[in-house]
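Sharing a structure below in structure tokens format, with a few things to ask.
With one protein chain withheld, the remaining protein chains of the complex are depicted in position.
Let's turn to subunit A:
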Amino acid sequence: MPFLIKEYALAAHPTTWFFLWLGALVLVPTYPYSVIFFFAMLAPTLDLVYAKQTQDILYTALLPGGKNGVVWGKVLYTFTFQTGMLLLTIPWACLRTLYIQNNPIALNANVTYFGFGLLALALFDFIFLTGFFKTGTKIGWPYFWGTLAALLVLGVMETLPHLPGFAWVNSVQPQDLWRQLPFLLVGLVVFVASFFGTRHRSLKRFEQVDL
């Protein structure tokens, strides 16, 4: 827990608190809501850039826990930030579904949306963080590959309702939301698995890095 507190109090970029609320973009009547997930990927990336500027990684590595503490803090921070951002999106998504019309240009903020979003974030986090901890310094390529993987997942999400027989994927009717639950379950399971996998692989990789 001290590492998580340290991440939010010392290491987090000031814009983190702004990004946290960007789920409210689901209230915009016509907007590709997938973009919200890209904000959820951009925020931890900016944090790592900021961490390099503030010597946060060196500072943390010198605390009890050493380099393992660096990995633990960054992985915890990334996953809790994204979880918080998605949880804060839910009330806005409910509000929108109840009071505003369907999103005419992209997928609605429904159960499918959250399921695929979790899947995209899980893949991004694994690729991005394990890629970063291979060197402890390089951010660009891990971000590129992580974003590309997420883009593919979110591309599938946006394409699916346009396929014959899959219109229910984009629905916000209660009976269809139940049908969409498997997407959410898969997303949740992969997101949790990614947390442990990312931590494990990042620890292994960062052990080999000299600071």
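One rule holds for everything that comes next: a contact is a pair of C-beta atoms (placed from the backbone, for glycine too) under 8 Å apart; a residue touches a chain by one contact, two chains touch by 3 or more; residues count from 1.
In this section, contacts and distances are computed from a predicted model.
Student: Refer to UniProt and select, among "Cobalt/nickel transport system permease protein", "Abc transporteratp-binding protein", "Cytochrome c oxidase subunit 1" or "Glutamate synthase domain-containing protein 3", the name of the complex member that is left out.
Tutor: The missing chain's protein name, per its UniProt entry, is "Abc transporteratp-binding protein".
Student: Looking at the full complex, which residue from A:P32, A:G65 or A:P161 touches the chain that isn't shown here?
Tutor: With A:P32, A:G65 or A:P161 as choices, the missing chain is touched by A:G65.
Student: Would you indicate which residue among A:T159, A:Q173 or A:Q208 is in contact with the undisplayed chain?
Tutor: Going through A:T159, A:Q173 or A:Q208 one by one, A:Q208 is the residue touching the chain not shown.
Student: Spell out the interface residues on subunit A facing the chain that's missing from view.
Tutor: Here the touching residues of subunit A are 2, 5-6, 9-10, 54-56, 58-59, 61-67, 207-208, 210-211.
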